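Only one protein chain is missing from this complex, and each of the others stays in its spot.
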Amino acid sequence: MNRRKPLGIAVIGAGRMGTDHVRRIHEVTSGARVAAVVDVDTERAKALAARVDGCTAYTDPAAAMTAADVDAVLIASPGPAHEADLLIAFEHDLPVLCEKPLTSDAASALRVLEAEQRLGHRRVQVGFMRRFDPEYAKLKALLTTGQLGRPLMLHNRHRNVASPPFFTSSMLISDSVAHEVDATRWLLGHEIAAVTVLRPAASAGAPKGLCDPQFVVLETDGGALSDVEIFVNCGFGYQVQAEVVCERGTARVGDGNALVTNMAGRWGGTIAQDWSERFETAYDREIQTWIDATRRGEVTGPSSWDGYVAAAVCEAGVRALEEGGRVEVALMEKPALYR
Amino acid sequence: MNRRKPLGIAVIGAGRMGTDHVRRIHEVTSGARVAAVVDVDTERAKALAARVDGCTAYTDPAAAMTAADVDAVLIASPGPAHEADLLIAFEHDLPVLCEKPLTSDAASALRVLEAEQRLGHRRVQVGFMRRFDPEYAKLKALLTTGQLGRPLMLHNRHRNVASPPFFTSSMLISDSVAHEVDATRWLLGHEIAAVTVLRPAASAGAPKGLCDPQFVVLETDGGALSDVEIFVNCGFGYQVQAEVVCERGTARVGDGNALVTNMAGRWGGTIAQDWSERFETAYDREIQTWIDATRRGEVTGPSSWDGYVAAAVCEAGVRALEEGGRVEVALMEKPALYR
Amino acid sequence: MNRRKPLGIAVIGAGRMGTDHVRRIHEVTSGARVAAVVDVDTERAKALAARVDGCTAYTDPAAAMTAADVDAVLIASPGPAHEADLLIAFEHDLPVLCEKPLTSDAASALRVLEAEQRLGHRRVQVGFMRRFDPEYAKLKALLTTGQLGRPLMLHNRHRNVASPPFFTSSMLISDSVAHEVDATRWLLGHEIAAVTVLRPAASAGAPKGLCDPQFVVLETDGGALSDVEIFVNCGFGYQVQAEVVCERGTARVGDGNALVTNMAGRWGGTIAQDWSERFETAYDREIQTWIDATRRGEVTGPSSWDGYVAAAVCEAGVRALEEGGRVEVALMEKPALYR
Partner (left out) sequence: MNRRKPLGIAVIGAGRMGTDHVRRIHEVTSGARVAAVVDVDTERAKALAARVDGCTAYTDPAAAMTAADVDAVLIASPGPAHEADLLIAFEHDLPVLCEKPLTSDAASALRVLEAEQRLGHRRVQVGFMRRFDPEYAKLKALLTTGQLGRPLMLHNRHRNVASPPFFTSSMLISDSVAHEVDATRWLLGHEIAAVTVLRPAASAGAPKGLCDPQFVVLETDGGALSDVEIFVNCGFGYQVQAEVVCERGTARVGDGNALVTNMAGRWGGTIAQDWSERFETAYDREIQTWIDATRRGEVTGPSSWDGYVAAAVCEAGVRALEEGGRVEVALMEKPALYR
């Protein structure tokens, strides 16, 4: 593909995730455009494609993947459709971001592995998005430094307000704990060797018949334990927390938004050393907001008036610094344009 | 301008801020491209422009602003150059994002206000980026609900590790406290009526002769007080904190990354209700990372192998749930492709 | 006095503070007994004295202070009575704990100072109890180590739910900020050289006419600034917070119950190193609870049954450790005595 052009992406699946990814690629991220939207429901595909200039709707994934302006595929169809979608993408040797799960079971996942090996190079990124969460990324980075020593235990909490109506007891494992399975492997760098699932009394807040919460213990081939509280009808909020216990300290994410460690007699975290770290997101949002408003033909955000007032107040402040005492600020009357 | 095309931006100033904004527009944000880079130092302009395909280097702002592919201007030149840059942008009726300060003093800012009024419509957004910081935005949103009552006081902390060599005592006001001046006006919705600056003993960690720290008290026309600790050689980190004290409660940002309130006998904050809120950034970063890697011709992130293992472990987990006891996980040997 | 006997204390004033101190000396602290209670209201004195065996009620402080079993005086009478009470105690050369304020104004305080100097030795401890708060004590201890460098600023918050009906605007200073005046002097080791009081708009939650909140700036002879937010009708709770800003770091108390520092790129606090530190209060309360119950002829707290069950569960646990797998706990039926 031509690296000077934006990447043309075919999004397969126009449901909640697919729609959100189309918005993301169109409005948030850089370097790509949504070239195609695919859904078995043709109206749904058209409606979503219509949000993006030059984006084509398809019902057939294969047709989308052969379109001239499609360079890569994002699979957000239901899990059972993933295997077929992946195999078509392999036929056209296209890079794929496949939402989790890769496929619905281990047997079909094996077939995908085999097909990708026949291609002879990796084509697939699976959508385990926790690896990209800033907190999890900081936790991984800390573990990688080795300063806490070897990881021995990982305590996970995974809580949802309420489960959707179709949720079954086994989906707490296959749909929810699947994230902790990946997080455990990624954070610890171990494979999982055995699984035990304990069933406390079901919550009165869970639908009748659902085993909720569950407590899952994963044993790794590196001798570590990873325990997971999965509680999908906790009622109070969505919470994902992880605490790694290492030989010389612990590190925890998910309580607020910071990484908190216990090490050598102290608990706490790091302080930013620079404004570019503290306000990185603010700058990104400032520029994105300005671009979006400008493209709509609008001017929003702090105005020239705000700039003028800041200058006038700071001038009074500098006089107050130099002369001592209280200095009043004299502003011109606010012009109509800025009201 | 054609809303279907990306916005063509001329970035004026190829210093630290200009360079960072070029990176941001090119690699992070959506909907715009850097069409021109302007700097009095022609080599610096060329070096920065070369990072973006199809971007032209200029030394003359006016030349850049008349280029066909320039739709908007981002001014990141030194403050004393802002007035001239703004007036040229007004001549061409271009939308402008002007880094703070708008201009170097109140008199020149007034001239800009007058010129913009002659245009008859607003063209300028000033770069007070704190308004776009997620924490400040949450604080503003909370104040807007009115549930805390009227704001009475605002306590601000603004700390830098060390000041640059050229920093003067008055720059603590005009360069640093300028942010709190805008934040106070924006958060409280008041104008500032008077300023007092108190000078505690200078820190031994500050350069000789610099009044650092300072303590600034802003009085607003709404009867509120906003106090600012400005300490630009605190040594330990970069910290920006704000606590609003209202008639029925307080709200604070900047300790970690969350908004903490005191209200009705309880302190604390809100819990996300949905994964899309908790992991929004993770999804954005996941997609951006995939786009970037794909454009480089690489495959990174969780692999098909990771997808397969998750499926296999979850299958064992479901058996453990259904049958009770400990279930071992049987994995195929890891293929060479994924090692 | 005979150090082998408990200290005999005369408590002057049977109001809220006096009553609470009688309870404290009688039921909480060690090494003293309430020998006398004094109040101008004879019924009130008698009612309070009746709570303690062998305690005598008086209306005349001088009579109490000459009683054979009185070794020391605790003054908890209204402020305007303090001077007279103190001078009588000096006549009898008795040690005094005098609730704050020492006296109602500086002139009468001077007379007390002079009288104590005539005695030739110190006799008075003034009731600035914050110096004995574990958090303030930790803050003071940290400052004393010098590891944060010289203190430059102290930010104080002092908030009450609601002020009593008799409270006046000047009492926010003389009654409430008096605590921060002492805390500032004690923490920083400086004298206070000047005071400024700023008046933000009064809260709608404050009684009509009361200047509440106020913002007080204390300047010390050591060049430090101490600012105090005093807000006695904040509505949401009672909060006392202090943050010291030093040359190389900051330290804060009052958010929760821990001392939080910013130093060298990290925020956080210390972790106990020993159970005796973590559970010191638990042991104190355990023993006091047992003494109190035993004196009442009762047995409360964990029973022999609890001790037996712990032993039985731990035996099962040791088997589970040694043999692997899940071990059931076999308990005898709970005897009636322990139900």
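Lettered A, B and C in written order, each chain numbered from 1.
Following the convention adopted for this analysis, contacts are C-beta pairs under 8 Å (C-beta built on N, C-alpha and C of every residue); 3 or more make two chains touch, one makes a residue touch a chain.
Just so it is clear, the model here is predicted, and its values are computed rather than measured.
Student: One chain is left out of this view; which of C:Asp41, C:Glu91 or C:Glu191 touches it in the full complex?
Tutor: In the complete complex, the chain left out is touched by residue C:Glu191.
Student: Just name the one of C:Asp71, C:Glu229 or C:Glu247 that touches the chain not displayed here.
Tutor: In the full complex, the listed residue that touches the missing chain is C:Asp71.
Student: In the complete complex, the non-displayed chain touches which residues of chain B?
Tutor: On the side of chain B, residues 260, 262, 265-271, 273 touch the unshown chain.
Student: Tell me which stretches of chain A touch the chain missing from the display.
Tutor: 149-150, 152-153, 155, 198, 200-201, 203-205, 213, 215, 217, 219, 222-225, 227, 229, 231, 234-237, 239, 245, 247-250, 262-267
One rule holds for everything that comes next: only the chains that are shown with their structure count from here on.
Student: How many Å are there between the centre of chain A and the centre of chain B, using C-alpha atoms for each centre?
Tutor: Centre-to-centre distance between chain A and chain B: 20 Å.
Student: Could you put a whole-Å number on the gap between the CA centroids of chain B and chain C?
Tutor: Those two chain centres are 45 Å apart.
Student: Rounded to a whole Å, what is the gap between the Cα centroids of chain A and chain C?
Tutor: Once rounded, the distance between the two centres reads 49 Å.
Student: Residues of chain B touching 2+ other chains?
Tutor: 219, 236-237, 239
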